[in-house]
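All protein chains but one are shown in place.
Every chain is named by a letter (A and B) in the order it is written, and numbering of its residues begins at 1.
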Amino acid sequence: MTQSISRTYRLGEIVAKLGGELIGDPSAEILRIATLESAGPGDLCFFSHGRYRAHLRDTRASAVILAREERDATALPRILCDDPYVYYARAAQLFDSGSRPAAGIHARAVVEEDAEIPASATVGPGCHVGRGARLGERVVIDASCTIGEDASIGEDSRLGPSVTVYPRCVIGKRALIHAGVVIGADGFGMAPDSGRWIKIPQTGRAVIGDDVEIGANTTIDRGALDDTVIEDGVKLDNQIQIGHNVRIGAHTAMAGCAAVAGSTRIGRHCAIGGAARIIGHLTIADHVTISAAAVVTKSITRAGTYAGALPSAPAREWAKTVAHLRGLDRLAKRIRELEKRLPVKRKR
Amino acid sequence: MTQSISRTYRLGEIVAKLGGELIGDPSAEILRIATLESAGPGDLCFFSHGRYRAHLRDTRASAVILAREERDATALPRILCDDPYVYYARAAQLFDSGSRPAAGIHARAVVEEDAEIPASATVGPGCHVGRGARLGERVVIDASCTIGEDASIGEDSRLGPSVTVYPRCVIGKRALIHAGVVIGADGFGMAPDSGRWIKIPQTGRAVIGDDVEIGANTTIDRGALDDTVIEDGVKLDNQIQIGHNVRIGAHTAMAGCAAVAGSTRIGRHCAIGGAARIIGHLTIADHVTISAAAVVTKSITRAGTYAGALPSAPAREWAKTVAHLRGLDRLAKRIRELEKRLPVKRKR
Partner (left out) sequence: MTQSISRTYRLGEIVAKLGGELIGDPSAEILRIATLESAGPGDLCFFSHGRYRAHLRDTRASAVILAREERDATALPRILCDDPYVYYARAAQLFDSGSRPAAGIHARAVVEEDAEIPASATVGPGCHVGRGARLGERVVIDASCTIGEDASIGEDSRLGPSVTVYPRCVIGKRALIHAGVVIGADGFGMAPDSGRWIKIPQTGRAVIGDDVEIGANTTIDRGALDDTVIEDGVKLDNQIQIGHNVRIGAHTAMAGCAAVAGSTRIGRHCAIGGAARIIGHLTIADHVTISAAAVVTKSITRAGTYAGALPSAPAREWAKTVAHLRGLDRLAKRIRELEKRLPVKRKR
């Protein structure tokens, strides 16, 4: 009920476009994608995880996407495919063709001289586009954004409301940047001098590749001298902090509230969990997975999964653990003492 | 000195409105609420925690709110009540009747056709209200906010500056939403496909109940298919991140920088500490308290207090603890070895 219906597809049309094996009437009309639990007639669902098997049994959906080996898991009309989650993503994109606002610069936007804005681009009300800034074809900038001098944004990119792109920063093609993002603010560079902090001008840029998505209120600082670089296909969730001169390799994804301190390099195809913290001046290899809330304090040279969070526990139990942890030094001494007192010779 | 004086009350008037037992002259005029430490003549203070007893002794306030059992804790004019902190909250509300800006749509706001804005509402300069958006009676929207198409905001709600409400999202009545909040940006939904990420359109909504407060720069993502839901009376502090399809139960409070990953359900009347992290797809029962900075990795089925942070320590001591922690495996082996070598039989 909650989602506007742009257009409908018949099951047969979907399979013709996206592949897979259809079991059922190809002329059945699909109005919408939905979850198994909330679906009703006209809805197409997906089943990609065993824990939802009860929902599969009870769903009122008109059709289901599932893995080939789940062929008999339902009697509903169904599409069998290799990866139901990917199929769902593609199907959802079909239904979400997306409304594109009309091209043009809103009368209430302010565009400085020498800014290049093609006729196909959309600039919303309250935006400010600085001198020398360049927007690509079909770029859409929502209300109240600020695009600094000489910044550039590649074709088909979309910026949500109240995004700031500081001067000279570069955003590639097909970027999707959500509200409140700040790209290219000064990195945190200060030299201590007799108890005061001397500001180090941050004169590098933030350079964002193609096909990058950046979540709401995320901040990506400009470099001190060289650039901060986010490579192609990187996906950043909300409230992520990327320090100056960080480089994030292509197709790496980072979940919400993750943070990367200055000059760290993260490899390609990494997956960084929510609220993970990576300190500065490290190098993280390609294909590294960091679990949620881990604190990475050393470079990681090999692909693999790394963790670092302690699971919470009932407060009383936790208090004991903390006390024991603090007492580990004494505990270790007591073991040494016991070992000394044991007459038997030990080989370590 | 720092706070504008809207109007004054006599002590007797306050007690007539809010209850409690007055000891002292009811005609004494109160100008303002203040802390015991900074109060002067004309100020009403509250005493709710023993640690401030020295301040109570030294205060220059004209009157004090305190618990009935503290009747003799001061010789000043005083109001005795059951809960001085709640009484203070109520009294402070009396004095902070609050300035309401004049109703009307600012000439520098942009309101699209078909948006419904009652005459009693206030829309500040630089705002953009999309097609089909609906504001309730007496809604106040401060400068530079963006209200998306078909979004709705219930009566008496107030939005600070630069808030974004994405299309179709819903905010209930009497909400208080501070600057920079982003409601309804896309959830972080991506399907991995041969080393690339395929965007999953986020077509659910963010639905916020009545009497909700949301702190500055907090982000609440819209749902993937179903909605993200914040129930009535929830209070969120600053820089909180709420992932897609999360549900937060009524009257739960979350302190600053807390984060909840996708599809987790938090119960009613919970208290989530600052910077606590709750991973995705969990269920947290009603009346659960999570301590600051805890990382919750499993569902919690029982009311109670849960903790998970390690207190910091002097760096050298901490380094030892870390070393011991890493050596726990070896330590455990040494204990096993000792146990083997001890001739006495043990019952576990």
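Just so we're on the same page, a contact is a pair of C-beta atoms (placed from the backbone, for glycine too) under 8 Å apart; a residue touches a chain by one contact, two chains touch by 3 or more.
Being a predicted model, the structure only gives us computed values, none of them experimental.
Visitor: Kindly state which of the options B:Arg10, B:Arg60 or B:His106 is in contact with the chain not pictured.
Guide: Hidden-chain contact among the options goes to B:His106.
Visitor: For the chain left off this view, which of B:Ser144, B:Ser157, B:Gln202 or B:Thr228 is in contact with it?
Guide: Among B:Ser144, B:Ser157, B:Gln202 or B:Thr228, only B:Ser144 touches the chain that is not shown.
Visitor: Since one chain has been left out of the picture, which residues of subunit B touch it in the full complex?
Guide: 2-4, 33-35, 37-38, 83, 85-86, 88-90, 92-93, 95-96, 98, 106, 108, 124-126, 142-144, 160-162, 176, 178-180, 213, 215-217, 233, 235, 237-239, 251, 253, 255-257, 269, 274-275, 292-293, 309-315, 318-319, 322, 325-326, 328-329, 331-332, 335, 338-339, 342, 344, 346
Visitor: Please identify, in ascending order, the residues of subunit A that touch the omitted chain?
Guide: Against the left-out chain, subunit A lists 108, 110, 126, 128, 144, 146, 150, 162, 164, 166, 168, 180, 182, 185-186, 188-193, 195-201, 203-205, 217, 219, 221, 225-227, 239, 241, 243, 257, 259, 261, 277, 279, 290-291, 294-298, 304-308, 310-311, 313, 320-321, 324-325, 327-328, 331, 334-335, 337-338, 341-342.
Here is the rule we go by: only the chains that are shown with their structure count from here on.
Visitor: Round to the nearest whole Å and give the separation of the Cα centres of subunit A and subunit B.
Guide: Between these chains, centre-to-centre, one finds 25 Å.
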